[in-house]
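The complex appears here minus one protein chain, its other protein chains still in place.
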Amino acid sequence: LEEPLIFEIGGSETTGVDLPEPSEGANRLGGMARTEPFGLPGLSEPETVRHYTRLSRQNYAIDLGLFPLGSCTMKHNPRLNEKVARMPGFADVHPLQPVDTVRGALEVINELAHWLIELTGMHGVAMTPKAGAHGELCGILCIRAALEAKGDARKVILVPESAHGTNPATAAFAGYAVEDIPATPEGRVDLEALKARLGPDVAGVMITNPNTCGLFERDMKAISDAVHAAGGYVYCDGANFNAIVGRVRPGDLGVDAMHINLHKTFSTPHGGGGPGSGPVVLSEALAPYGPLPFTARRPDGTVDLIEEENAGEEHPLSFGRMSAFHGQMGMFTRALAYILSHGADGLRQVSGDAVLNANYLLRSLEDVLDAPFAFSGPCMHEALFSDRGFADGLTTLDLAKGMIDEGFHPMTMYFPLVVHGSMLVEPTETESKAGLDQLVVALRSLAERARAGDMSLKNAPIHAPRRRLDETLAARKPVLAWSEPDVPAGHPTRSEQGGS
Amino acid sequence: LEEPLIFEIGGSETTGVDLPEPSEGANRLGGMARTEPFGLPGLSEPETVRHYTRLSRQNYAIDLGLFPLGSCTMKHNPRLNEKVARMPGFADVHPLQPVDTVRGALEVINELAHWLIELTGMHGVAMTPKAGAHGELCGILCIRAALEAKGDARKVILVPESAHGTNPATAAFAGYAVEDIPATPEGRVDLEALKARLGPDVAGVMITNPNTCGLFERDMKAISDAVHAAGGYVYCDGANFNAIVGRVRPGDLGVDAMHINLHKTFSTPHGGGGPGSGPVVLSEALAPYGPLPFTARRPDGTVDLIEEENAGEEHPLSFGRMSAFHGQMGMFTRALAYILSHGADGLRQVSGDAVLNANYLLRSLEDVLDAPFAFSGPCMHEALFSDRGFADGLTTLDLAKGMIDEGFHPMTMYFPLVVHGSMLVEPTETESKAGLDQLVVALRSLAERARAGDMSLKNAPIHAPRRRLDETLAARKPVLAWSEPDVPAGHPTRSEQGGS
Amino acid sequence: MRYLPLTDADRGEMLSVIGAPDVDALFTDVPAAHYLKEPIEGLPLHASEMAVEKHMRRLSKKNLAAADAAFFCGAGAYRHHVPATVDHLIQRGEFLTAYTPYQPEIAQGTLQMLFEFQSQVARLYGCAVANASMYDGSTACWEAVAMAARVTRKKRVVLSGALHPHYAETVRTMAKFTEDEIAGALPTMQGAPDIDGLIARIDEATSCVVVQYPDILGRVYDMTPIAEAAHAKGALLIAVNTEPVALGACRSPGEMGADIVVGEGQSLGVGLQFGGPYLGLFAVRDPKHVRQMPGRLCGETVDAEGKRGFVLTLSTREQHIRREKATSNICTNSGLCALAFTIHLTLLGEKGLRALAAENHRLACVAADRLAEVPGVTVLNDSFFNEFTIVLPTDARAVVRTLAERKVLAGVSLGRLYPGNDDLSGGLIVAVTETSTEEDIATLCSALKEVLA
Partner (left out) sequence: MRYLPLTDADRGEMLSVIGAPDVDALFTDVPAAHYLKEPIEGLPLHASEMAVEKHMRRLSKKNLAAADAAFFCGAGAYRHHVPATVDHLIQRGEFLTAYTPYQPEIAQGTLQMLFEFQSQVARLYGCAVANASMYDGSTACWEAVAMAARVTRKKRVVLSGALHPHYAETVRTMAKFTEDEIAGALPTMQGAPDIDGLIARIDEATSCVVVQYPDILGRVYDMTPIAEAAHAKGALLIAVNTEPVALGACRSPGEMGADIVVGEGQSLGVGLQFGGPYLGLFAVRDPKHVRQMPGRLCGETVDAEGKRGFVLTLSTREQHIRREKATSNICTNSGLCALAFTIHLTLLGEKGLRALAAENHRLACVAADRLAEVPGVTVLNDSFFNEFTIVLPTDARAVVRTLAERKVLAGVSLGRLYPGNDDLSGGLIVAVTETSTEEDIATLCSALKEVLA
């Protein structure tokens, strides 16, 4: 059964709530009372439950199966964390209540901030950024503020070829000229090329470590030292921190700023595309410039909020506020519950199992799928493959769509850009060996079909709610909102009937 | 993907909880410490979530679509009620806490009891029965106790042909001889035949009203009067109370005892087969014999628990306790929330819409499906059809399985027994007209195929997680528990490996 | 009404298809004298979700939730930590709002879960086959007694004095129908149960002996001699267990020769819920008794394409097929509670259940030792798992009430369970689970000390 749109089944007189009928009476709307109808459809409660339940079943999700999505880290989302986030003291408090009535909420923020600092070996943390990309802006703003404080108006940010797309977008958005850093043949930043480019115009570098080829940047400390020596700052994209959590502290490698995607490393749910949360840990050099508001623990143990009202004394160099209120509280509670659940031993096991799972896949598949950097040793939490060896006419896309028919979500395709037809596979630590073995069987079979030129892969997926969708049509003639169709006479739509 | 059994994927060393390792130390188990392994498999939390999520998707459910299941009443289960049942003051209290610490819980029971009495026009209510069939036993026990109190040992219960199977089972289980009452050609109890059978050996009658042909027993009051005049009692099966709630009070019709399936009339979730709850409303004649415990509101407004400790003064004639503790509290909170949500106007609308929906189906289908009692006027909340007119070799079962392929749950088949190849269709009041229209289209098409002799119906369902299952095999060679399969050498199972 | 999708326009259209002027006209079979013209008196009109939620929350807050107290109540219902995963999964609409799986093609989720559940219960109890659940432990106990009569064709039932009194009452009530003869007793207030006394009550007319393990006072003991004595007289041994977590530490009843093992499954997954809904477990040691079992059974089979699948089976025992010849009138199980139980037990696994049991026992030992130090308190039990009985020098009922005012829920007094028996009135059953902290234990002891002083 196809599920219609709410506009096709709802009516303007139907509602799934019981509220008093609006009465005549006081109207102080300044003459702005709405007179025109909106055209918003309503559904009764049973219809609503059914509509969204049915829709949900057209989604693939972590709760249904493995998501080998490199760089995006889809792992188990504990239900404890959902329960915790809904405790009334967190879910039902207003951001501008007097601080004496929200000390516990502030403690959550402060406690999470504390462990983020400890896990990364940094000096401070900005908790308000609302997603990884927002965190990148925060980090760049700190760098800029620090340079400005020295009267130093550098205009270039260096970014490796293999960077996440957000990195150059952020740097460009922030008004910097973006220049590439080349990679070595084994997929790492070319230290010598970097050193050669450094100079008084370079504000900083943005590096992902482990990088997007799934490799640890061995020279990270040397890179940092060189950048610092040249008067710049090091921004680290922390999207892959889950590979090293509990084993490597970025602060020890000379990083000045790094955002942490709470949903990647600390398992807040992805939610079909957000909400995210991207706290940014900061070095001693950058911490004074971090945004408002934030929390501070007092000697007596209470936690205070530092905002505009008291920032003058407490945090005078802040570059300002990046958004309303105090950050993604609902994600903080989940991430804190995750950290406390794992503890010091568990977090170390997280990165160990994530890396173990990725290497197991790498070694189980390298004979049938080209693995461009497999020669250079173990990978980190993700294994990189390419389409080299596929028969003519078959591509990474075809193999990926074939995975859907095998019951898996496709891996990340065509990223990183440095490898042709790349396939980035990240199993995460929350997959069992049995699950990985099933994935290996499926991928081996698909790889063999692709090498043998089995053109039926072009039709994949066939076992999915939809076949391949026409994305060109969608972009050429965008239909971005529902509108009433032309209706043959005598067949009024439900919503035109004013109810149903 | 087929979902394996937990025994096939779990291991004895795998667990989805974190608990301290058992330490040596105090052991006061009286020498009874377990030494042998159980063979219980464990799964990590992510594996557990995935196993049950995947399993769930092999079920049909009210949240997915219409359930036209006559006599079983599958309707919308409000999520508010789930939330209410989980409030800590209801979900996290022990049944034997001192009553001063559970006054609110006792109030819930008392308040629900009050509205059940008001809605049925009865004198009292036994809240402890745990399901409809348990409620039937309760009612029969009350009748028996009342007769015994008069020194009257009657041994016969009269039950109409069209009764729910539980009715004769209950009466027989309770040690009564069960005798049928015939039906009139229009599907109702034959009043004259009943009167002719009444006598000093008849303890009572068990009647379903509205009856299982979907008809209201017009002569109900006359039946009651006749039974009472003969010294017996009237038990009414309240499974169909949802058809008349807010419009007819069984007490006004002379009923002495009636169970109410809270999941049918008051929408507690069916849960794949329970838990149920079957309070029994009682007439003034039977109320003194009802079971322990129950609640009583004191003049000061507080609610007390009447149990063994104080029953001697408060309720000396009780026939005793039918189960541990105080009944299905978790269902009481849901049912009370449902009653208060609908209110007096909403409950009346419930029965009105339920009956309207059933009649709409009856009249939309009677030209293609034989409707044996359609001539006799409106039906109540369910419409009865039969397989008359189907081509040779096609049966009610085939049509019902065909419904699965159309995206619906089958209707009730071969019940009531009084009609050959009967199909009992109950849409309930929580279905929309658009949903009913879809059902009509599907049923008309199926009926036409069945009349035309389309033998492909024999293969239905084909769009379901399973094709028709071999029930004979299951009964002939029962496999009722998992056991380790014989494993070829060299392939130990996961659980034999002592881990996974 | 938010739950009713029909609009007035719909109703009008539908009535015209039916050919009726209004909805009241559909109720013409109801005699006018008995057809209400007005809504039920006294009941308010429909209310918003917010209003109903507020009302229910107000009632909820009038109770002392266990989480807000030092909590030691047991005696047939136990407070354990239920992982959040359990409640999440049982609330999936496909489980919560599914029907009894009579249409197996579209109910494999419920059926496979039940097959797994049956397998788990059988292993936990040391039995061959378990059913798909009963209403609760007390009604399962009665069903076992009735089954024993069917198997042995005898009618005399010997109840242990240390069987939960609610269970004994339930058996007594239901036996009024079947005219079974019930021989009961009170518990002996001693460190160990009176096994010799129980054995002495078994005779040739006995259909079954019903014992509880651990018993109502918390005592753990060897059932083997009782099983042997019962079997020697042609009777069955029915073992009742109200705390499945105990079986993570103690030998199973099946191992010791119990023929039917029944119990309350509430400890795993279900929660306290003021007494219900709970989960009756029912298993038999000997597969040849399967056809005399009450309740639903789920079995393995294949579909038309040969794929493994599951169905409800052996339903010829059941009421909807057999009508008055059914083995029982039970027609419902406790499906969603069974789901919660099986998910919780799957999360635990053998390793987790053993660890959970060990932690319960450890804390119970701590509590027993601390309580023994309170002046005036005697610990009765020689053996126990996670609950035991203490004897106070005064009426325990009053002590429990006084302690409750201090948010200490100290346990279940024998005076409440056995009213009118002065010999028992000092007894207090104290249950200690993993949810009880050592701090809670200290709170209990100091409060008790003050009250007894």
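First chain written, first letter: the chains are A, B and C, and each begins at residue 1.
Following the convention adopted for this analysis, a contact is a pair of C-beta atoms (placed from the backbone, for glycine too) under 8 Å apart; a residue touches a chain by one contact, two chains touch by 3 or more.
Values in this document were obtained by computation on a predicted structure and should not be read as measured data.
Only one of the listed residues, A:G231, A:P275 or A:G421, touches the absent chain: A:P275. When the omitted chain is restored, the residue from A:L158, A:L194, A:I207 or A:I244 that touches it is A:I244. Between the chain not shown and the residues B:L19, B:I143 or B:M331, the one that touches is B:L19. Remark: the residues of chain B touching the chain excluded from display are 11, 13-19, 43-47, 49, 53, 78-80, 82-83, 497, 499-500. In the full complex, chain C contacts the hidden chain through residues 2, 48-50, 53, 57, 67, 81, 83-84, 88, 91-93, 347, 434-435.
The rule is simple: only the chains that are shown with their structure count from here on.
Centre-to-centre spacing of chain B and chain C amounts to 19 Å, using the average Cα coordinate of each chain.
Between chain A and chain B the centroid-to-centroid distance comes to 47 Å (mean Cα coordinates, whole Å). Averaging Cα coordinates per chain places chain A and chain C 46 Å apart. Multi-chain contact residues, meaning those touching two or more other chains, occur in chain B at positions 45, 49, 53, 57, 63-64, 76, 78, 341, 430-433, 435. Shared contact sites, meaning residues of chain C that touch two or more other chains, fall at 1-5, 10, 46-47, 49, 83, 85, 87-88, 93.
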